[in-house]
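Only a single protein chain was left out; the remaining protein chains are all shown in position.
The block that comes next holds chain A.
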Amino acid sequence: MTLTAPETSTRSAPAAPGRSRSTLARRLVAYGYLSPTVLLIVVLMVVPIVMVIGYSFRDNVIVQENSVFAGFANYTKVLTDANFLAALKNTAVFISVSTMAHLVLGLAFAMMLNTPLLGGVTKAIFRIVYILPWLFTIAVIAVIWRLLLDPAGVVNHVLQTLGLIQEGVNWFSDPGMALWAVTFVNIWAGYPFFMISLLAALQGIPTDLYEAAAVDGTNWFQRFLHVTLPQLRPVIISMAVLDLIWTSHQFALIWMTTGGGPLNSTEMLSTFTYKQAFSEYEFATASAAAVIVLLLTMVLAFFYVRSQREQ
């Protein structure tokens, strides 16, 4: 109280030049603190994005000094490229199936780890087992699954021993199988993040709600449908949108397992863009593809921000 009173009187009085400078300096200090972060964001995010957008409207960028304005030619080229359209379709399948499976598996495992039916030690063991895939880097995951899914690998051996298949399956090198194989690996690598987040959310649901529902004579499924899911809804929406965004950017796993092959059956927007830039040196079309990916991602980001605001 004693501190606020003099400050109020200062504000009401005409500002002296010295005090005005002091106020300005005080404000600048805040900007001074922000400046390293702002500088980093500008240098590492704003400038590259603006440059890529600029490149997408020019021809022969980077590799030639005299590039010319090309209008929307690069966008037309990319959007009419059969490989890009195939990559778009593959990416849509890859991210939608991955996100759906992440959600279902993550929720199932989270509910298992949250159930009172299991003891503390059992839960701890399963918690470690289930979270293991999350601890590996993508490079390790790619190597592990390349070995496991090799035509002469463990998976085929087990399936053959069980009599489920007659001949070894070429999981990654069969054009009809490869997209499902990389999607499976991505699901395996990504579900723990969903599981952990949903487990935290499950533990935050008040037990009163379940008790009230039980008193009303509901069964397990009804409680899941009318108590658990509505309570988890904000988390599920946020996680799903974030996962769609992250999975759409998945490059390393695809590159290290199939490289976008065989016969472009696992070509994604990320691998398509990379090949345009670093194999064909078509940085202008690569930039156009990157801008299209950015726009698609922004649509997802819009839904994410909106869901956050609603919460």
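Here is the rule we use: a residue touches a chain if its C-beta (ideal position, glycine included) is under 8 Å from a C-beta of that chain, and two chains touch if they have at least 3 such contacts; residues count from 1.
The rule is short, and it goes like this: contacts and distances are computed from a predicted model.
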Look at the options "Gas vesicle protein", "Sugar ABC transporter substrate-binding protein", "3-isopropylmalate dehydratase small subunit" or "Spore coat protein JB" and return the one that UniProt uses as the protein name of the missing chain. "Sugar ABC transporter substrate-binding protein"
For the chain left off this view, which of A:65, A:208 or A:310 is in contact with it? A:65
Contact residue for the chain not shown (choose from A:178, A:198, A:236 or A:293): A:178
Chain A positions in touch with the non-displayed chain are 25-26, 29, 32-33, 35-36, 39, 62-65, 146, 150-152, 168, 170, 172-175, 178, 255-264, 275, 278-281, 283
